[in-house]
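Note that this complex is displayed minus one protein chain, with the remaining chains in position.
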């Protein structure tokens, strides 16, 4: 139950981020829906494909399409309202990243994967939606733009793996993992934290 | 049997569209084959992966490679002839869209998926080839350029779902779905039908 709610909520916020990118790029209403659906569901589809759980929930359960369309409609008709939230794309994208990383890790652990595979799978599930959104709209994927994107997803996943290993309650584990990921990602962007570039650092032989 | 013929024909026309984009971008003969194969088979591979039907038909059955190579050879050596058909890429792409949407929906229904999952799967199968072709050749995916691309695929899929629900014969259902998708897509492009853009329409709070 927790997993389903996390999943639908993650789909919704990722779909909001996709729809906003669509409106910013002047796509028509169906283009906006397409980006909303792609951003909202790519991570979950990737997770389910990698786990061999087919057809993926995002296709088998109509509610995933439902929340994606809802996000598209909201953004399309209320764009100026949604946009009033400063850096809305960033926040929705960060929330989706956090929710899918946690969720993917939990689902992988439940299906019996070990800690390292579960964390990798959670990270991939977290970044999948943003990667497809950015590749489809011909932007440099957020995952490569630095600012602790995949790092944050991985840290959220690791928190979940550790909490699960210590047998903490799933709700607490999910909350801690998502907070770690979301907090790290947004702090990094807000405060301009940067990871080192090659050449700036390191003796280079 | 119907499914196989639809599938091979869809592969062939999508492969023609991919090969033509390859020639237009001045790729060498193997680049043309690559785009032909990618455009012709991505939708079917995606469909089979999402349905858990592995290895995908496009890999397990050599005829899919055969028709892709045939399309590549035809376009490569007879480009000026094929190009004489006005807007050939558009027509072949539209035909592939229609055939794969219908086909993906039918296969999903046969494997027992419900109406909404089957329609989503059909739509994804329809748009997959064009998306990979456009992402590989660094163009904005047709799916985002408006002109009723994914909309047409979805409508074709919905026609199939309804016809199947009413127990109409499969050939009729497939023909009706494909005609709806192809007709809508081509009419939209020819007559310049546009879906609304955000901001042009809607009170925006």
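All chains are identified by letter, namely A and B, in their written order; residue positions are counted from 1 within each chain.
Convention: contacts are C-beta pairs under 8 Å (C-beta built on N, C-alpha and C of every residue); 3 or more make two chains touch, one makes a residue touch a chain.
Keep in mind the model is a prediction, meaning the values are calculated, not measured.
Only one of A:3, A:49, A:88 or A:162 touches the chain withheld from this view, namely A:49.
Within the set B:9, B:79 or B:168, the residue that contacts the chain not displayed is B:79.
The chain that is not drawn here is touched, among residues B:3, B:70 or B:136, by B:136. Where chain B meets the chain that is not shown, the touching residues are 22-23, 25-35, 45, 49, 52, 54-56, 59-62, 65, 75-81, 135-138. The omitted chain makes contact with chain A at the following residues, 49-52, 108, 113-114, 116-117, 120-121, 124, 131, 135, 138, 140-141, 143-146, 148-151, 194-199, 202-205.
In this section, only the chains that are shown with their structure count from here on.
Measuring from the averaged C-alpha position of chain A to that of chain B gives a distance of 28 Å.
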